[in-house]
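Note that this complex is displayed minus one protein chain, with the remaining chains in position.
Going in written order, the chains are labelled A and B, and every chain counts its residues from 1.
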Amino acid sequence: MKQVIELNVNGEPYTVAVNPWQTLNEVLREDINLTGVKIGCGSGDCGACTVLVDGRAVSSCLSLAIEMEGKQIVTVEGMAPSGETLHPIQEAFIEKGAIQCGFCTSGMEISALHLLNHNPSPTDTEIREALSGNLCRCTGYTKIVEAVAVAGQKMKEASERKPS
Amino acid sequence: MEEFSIVGKNVPRNDGRAKATGSAIYTDDIKLPGMLHGRILRSPFAHARITRIDTSKAASLAGVKCIITGEDTPKIKYGNWRLFPDTQDEYPLAIDKVRFIGDEVAAVAAVDLDIAEEALGLIRVDYEALPAVFDVDGSLREGAPIIHDYCPSNISVNRKIQYGNIEQAFAESDYVREDTFTVHAVSPAYLEPCAAVAQCDLDGRITLWTSTQVPYIIQCLLASTLNMRENDIRVIKPYVGGGFGGKMELRTWEFCAAFMAKKTGRPVKFTLTREEEFLAGRRRHPMKLYSKVGFKKDGTLTGKDLRIYLDGGAYNAMGPTATFLCGTFGAMLYRYPNYRFLGEHVYTNKPPASAMRGFGAPQSLFATESQMNMAAEALGIDPIELRIKNAQVTGDTIPDVATISSCGFIEALEKVAKMSGWKEKRKTLKKGCGIGI
Partner (left out) sequence: MRLSHFDYHAPATVEEAIALLQSKGPGARVMAGGTDLLIKMRHAGLKPKAIISVKRIAGLDTIAFDEKRGLIIGAAALLADVANHPDVLKHYPTVAQAARGTANAQVRNMGTVIGNLCNASPSADNAPALLAMGADVRIHGPAGVRTLPLEQFFKGPGVTALEPFEIVTSIHVPTLAPHSGTAYISLSARGKLDCTAVGAGIMLTLKGRVCENLRLFISACGPTPIRARKAEEIIRGKELTVDAMDKAGAEASWETRPITDVRASADYRSKMVAVLTRRVLKQAHESALERL
């Protein structure tokens, strides 16, 4: 039996009817059309489906949609402040060439966002640990780690520029 | 140095913004009005005769719009493209027989995936299990099960290359060694599982969006397999989440999406699961390689006699090309004045192997490079020096194979020796530490 739940995704309210067996990934991609959230393995190994739920990076393929009632969800589509301005993480990924086929990119960026929200100046090891649940089969890890470090720098500079 | 506008500059990639924002559309992201969702029924047997398929129960499930088996299709084989049309040996859906665990037997299209999956469970297939073989030795054994009736030897393709006089070369060598190598299968494991969406217009023309590396080959093979004109099929390649060679052929779900879209008049989408990718996806060929090489005392290569058995799995796929290429690559990197190659592509009851990154080269060169190191040790010559001594250079010709039009191999070897501190480290490294090439 479907149950009606309310979700907050990227700051916008959605009311969706879900079956208990539907995953958050299925609801985001199929009901809300947020296809930037990918599905690579369905078993929490590849990280392509990573989203933030109440500020934590989780695998949307292993999250039941029915448990998301009232939670704040952020997907890659919610990162950029506007259509014209990118998030510093997105800018850094483009600048550093941290993108190849692009299929891991949204998950990588969300994991990076989770890391940098908690730790604006991570070490290389901390970056690698935070991205350890995200696979890049094009094997572009070096560039991705560089991009996250640069993004941290950009985010710090931006927050210092902001008048308090 | 001259200033260029692009060369030497940091140029952001064209598709960077689309991919960084998640707005890049991959095949599975496509959603069309009225779209049906397809799933494929796969064989649980490695080798079996299909005695009966009953789809009636599945067809009566509410929401199921179309079910097809091999019998419903035009029964036209596909496989390697125009290079080797006589090696085409695969039907979109099994006819009479299944040849590996995961072989495609039937397809369902339904209004949603839940129903499509439920319908798969309602299709009844009766199988008569047959003995199966899982490696080239098993397939080549006297009395081994025959996997394709047209091919009683289980050897579907062979390629020979021969130049010089290899027997004489070995007779005149100071040092000859013969080794056997085996290499295993490797999954391309592209992060985006295969997917296809097809739409058929009122005039019967088909548009197929598919996660492929080769849209034109898909158009060409799909046309022949559907018995249609190429003009009436349009193939669109959206963004592709990696392929690495594994998305180089027409595959069952591309055929089924198109065929079922035509049949139902509604768009049809197929997306594979990761499990299906590992179960039935294309992979790099496992091979058994027998390699004999001869040297003069000073390290000069005299010749190579290479026999390779490719474990091709149940169908040829792009195996004939791989068979061709591992002989080609076997004659490369070093100068072999005498060379003999026999490559045989062998059927087994495993998922078909096909193109993947290097396509015959990694397997062949694994044997080549291993033997260079073993020979260097036996001859007491530095492994890099032995390589430089025999390396091919620009302008070298390999009879019947290739002319090397550009090659920086020696420069690369010299540079890596220098950058790695090769010479010093070889002398000074302690027991338990090493440096190798």
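FYI, a residue touches a chain if its C-beta (ideal position, glycine included) is under 8 Å from a C-beta of that chain, and two chains touch if they have at least 3 such contacts.
All values derive from a computational prediction rather than experimental measurement.
*Asks:* One chain isn't shown here. Among B:15, B:72 or B:114, which residue touches it?
*Replies:* B:114
*Asks:* Taking the full complex into account, find the residue in A:87, A:114 or A:137 that is in contact with the omitted chain.
*Replies:* The single option touching the absent chain is A:114.
*Asks:* Against the chain that's been left off, what residues of chain A make contact? List them.
*Replies:* Interface with the chain not displayed, on the chain A side: 19-23, 26, 42-45, 47, 50, 53, 56-59, 62-64, 66-67, 111, 114, 129-133.
*Asks:* Quickly run down the residues of chain B that touch the omitted chain.
*Replies:* Counting only chain B, the missing chain is touched by 113-114, 117, 273, 275.
Assume only the chains that are shown with their structure count from here on.
*Asks:* Mind checking the centre-to-centre distance between chain A and chain B? Centres are C-alpha means, answer in whole Å.
*Replies:* Roughly 33 Å, centre to centre.
*Asks:* Which of the residues in chain A come into contact with chain B in the complex?
*Replies:* Chain A reaches chain B through residues 19, 29-30, 33-43, 46, 48, 75-77, 79-80, 86, 90-91, 93-95, 97, 99-106, 109, 135-138.
*Asks:* Mind pulling up the chain B residues that touch chain A in the complex?
*Replies:* 10, 12-13, 15-26, 28-29, 31, 114, 189-193, 239-242, 244, 273-275
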